[in-house]
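Everything on this sheet refers to the single structure shown next.
Shown here: the complex without one of its protein chains, the others still in place.
Letters are used for the chains, namely A and B, taken in the order the chains are written, and counting of residues starts over at 1 for each.
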Amino acid sequence: MIDFPKNTVLTFSEEEELFRESVREFCERYIAPNWIEVDKRSEQNPMDIPVDIIKKMGEQGLFCIPCSEEYGGQGGTYTMATIAMEEIAYADPSVALAVYALLNTGWPFALELFGSEEACQEIIPEVAKGRAFFGIASTEPQGGSDVAGLKTRAEKKDDVYVISGEKTFISGVGEVQKLEWGGGWFTLARTGGEGHKGISAFALLARKNGELADGWEPTIYEDIGRHGLTTGGFKLTNFEVESKYLIGEENRGFYHVMEGFNLARIVVAAATIGASRWLLEQAVEWFRTRKLFGRNISAFQGVSFKFADLYARWEASRYFVYRASRLADKIYIEKDPSYKPLDLNVPVALAKNYGPETCVDLAEEVMKWYGAYAYTKEAPIFRAWLGPFSYVIGAEGAQNIMRLIIARDIIGREYLK
Amino acid sequence: MMKALVFAEKADHFNRISSKLKEMGFEVHGLSFAEANADHLYISEPNYDYASITAAMEKISDDVGPDLVVFSSTKLGKEVSARFAQRKNLPCITECLNLEVEGSSITVSRYSLGGKTIAKLRTSLPGVIAVVADAIEPSEQSFQMNIQDFEIPVSNQIRTVSREEKKREAVGLREADVIICIGRGLRKKEDIELVKELAEKLNAEIGCTRPLSHDYKWLPEERMIGLSGEKVSPKLLISIGVSGQIQHAVGIMNSKTVIAINTDENAPMREHSDYYVVGDLYEIIPELIRNL
Partner (left out) sequence: MKIAVCVKEVYNLEQVKIIKETREPILDVPKKLDDLSRNALEEAIKIREKLGGEVVAISAGSPDLKKTIKEALAMGADRAVIVTDCSNSTPESTALILSKILEKDSYDLIIMGDASSDDYSGQMASRIAEILGLPQITFVSEIKEVSEEKITCVRDMDDYLEVVEADLPCVLSVTNEINEPRIPALKDILKASKKPVETLSANDLGVEIPQPYEIIENLAPEIDRRQEVIEGDAGDVARKLAEIIRREA
């Protein structure tokens, strides 16, 4: 119903269109009929993880999209990943499965960019197959946005780093326990002094080859939405990480993770534009069927004008998202020297700021248009409100941090002190 | 007088076709497996091998020199009609819904664009067509009825290892006065019980759209109504939870009155309905049962 109008600016190649069609077909068959069931079941029991759907997605090649085929990745572009996430979220607007997919594209790719050959050979193929989870573990009890202030410590002893600390609000704590192989996270810990220059990044595997590692103590949270993907925390007590799992250089972890966040945020925004499209269609269907006072509800301009505004924001968020993905391709796939990683900061902040907020605002309005029915659990719309809301609350980057990034860049860092 | 040559493996199909051809003024020749209405009929032992039937038709056609060769548009009929037509270098039009003669041409209608349109085609004779026999109303005609035995030449192009009749449920969709047709608006197989209750009240037969019979297998194939299934003509058809895709709609077009119940105000089914209810079948059917 809501499709992409003829466009001379936001264009896609034949291959990208074929890929979009194939993802759409896969989602129509395997995801759209099941997303509500998944959300309901995982709401009852967070550890009830849709392992078979994840496996199917792995078989279809929907994970590790830009990773090299050498590591079992799909050898595609970041834009291809963006297209995939947009379509998956359209089929699952609670965004749980889309977020599973985007985390397991963004963070394995960050591993490939900065990690060791052995770590890539070991971890990426399992993630691609849907047998392992690899996300991001940065947030701690005392804060998430202040990455440089983290407290988890990593001491080097011979060839091993011993890590102790606590991580909170981490996606995938359940998945790592339930998937066949296991997995872990692109994890940050302090190896040096205070501040951002003392942080290193590690591929921390809580479970590999089915075996749980020592010193890892998980807890699972009860989220209010996005149930199909678990959120939890874990305590690390003298957790041993071999040096081959150090990602990039010691004490350079902050810079590596910032690049990783830029990449992950693009596909997060991509998921929210997919969910937005679903929401727009719910609205249009309602407008065409619901009458009050003898007229279609959309006959009231208070309603149709608001719809037009939100539609405009949806189209705008698509431009932000694909602008960022094409730039990411220039930097990381084509390796075009005229584009630098820092060039992504503002484009990504715009996408990550605009996409989720548009989606949540839209969800709220759609629910108001539906009225009482949307307040019941029978109507699935609230799931498309609470799921994306996670990304307005701050997952993968707080909204105001995005604003800070934009303001700093345009106005000048010194003028914001 | 123009000559027509007919083949149909079912006598009923043969007779519908031959009566139409006779009505149009043809001298009717034919090949069949049982006694059927024709001026000159060749009867042979049943043989379902395309190569054998094509060879037989070729032989008879060479003897008779027909202007028009007509097959029944069954699976067997279609495959033979095309092979025969190619052998004789003739055009062939399959799935014809009707036919008319104009001088030395015939005009036929058939579905096109997946059933969205009906194409009217004219071809000059001699030619080959395959006709949807059930779409032809038989008429009383008199035939010469010269009958001969015929031996169909055996072919070994393909070898039949086994054949099994399909167990077909005796389904009275064609004869039913009232039909209830269900679609994907039904959420689960068990919900069919609710529909059965209504069907009993109305003495109605139950039909369905293709997904229910062929994909979900909730009902046997014989109950499928659509382009590749049954085409029905009841007095009343009640369509429940059916979106109204064209491949299905062509199956119900000849219903006298159509009532539809659907949650979508703008489903394609609306165009094919006389009375359209926008509502929840799970609420309405119980109420309807109470009111009958």
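In this section, a residue touches a chain if its C-beta (ideal position, glycine included) is under 8 Å from a C-beta of that chain, and two chains touch if they have at least 3 such contacts.
Note that the structure is a prediction, hence the values are computed from the model and not measured.
Annotation: of A:15, A:194, A:249 or A:334, A:15 touches the absent chain (contact as defined above).
Note on the undisplayed chain: of the listed residues B:64, B:147 or B:202, the one touching it is B:202. Listed here are the subunit B residues that touch the chain not shown: 48, 50-51, 74-76, 78-83, 85-87, 91-95, 107, 111-114, 116-123, 127, 157-166, 168, 177-178, 202, 214, 227-228, 235-236, 238, 245-246, 253, 256-259, 265, 270-280, 283-284, 287-288, 290-292.
Within subunit A, the residues in touch with the undisplayed chain are 14-15, 18-19, 22, 25-26, 29, 60-61, 65, 69, 74-76, 80, 84.
One rule holds in what follows: only the chains that are shown with their structure count from here on.
Separating the centre of subunit A from that of subunit B, both taken as means of CA atoms, is a distance of 53 Å. Of all residues in subunit B, those touching subunit A in their complex are 263-266, 278. Note for the complex: subunit A touches subunit B at residues 285, 288-289.
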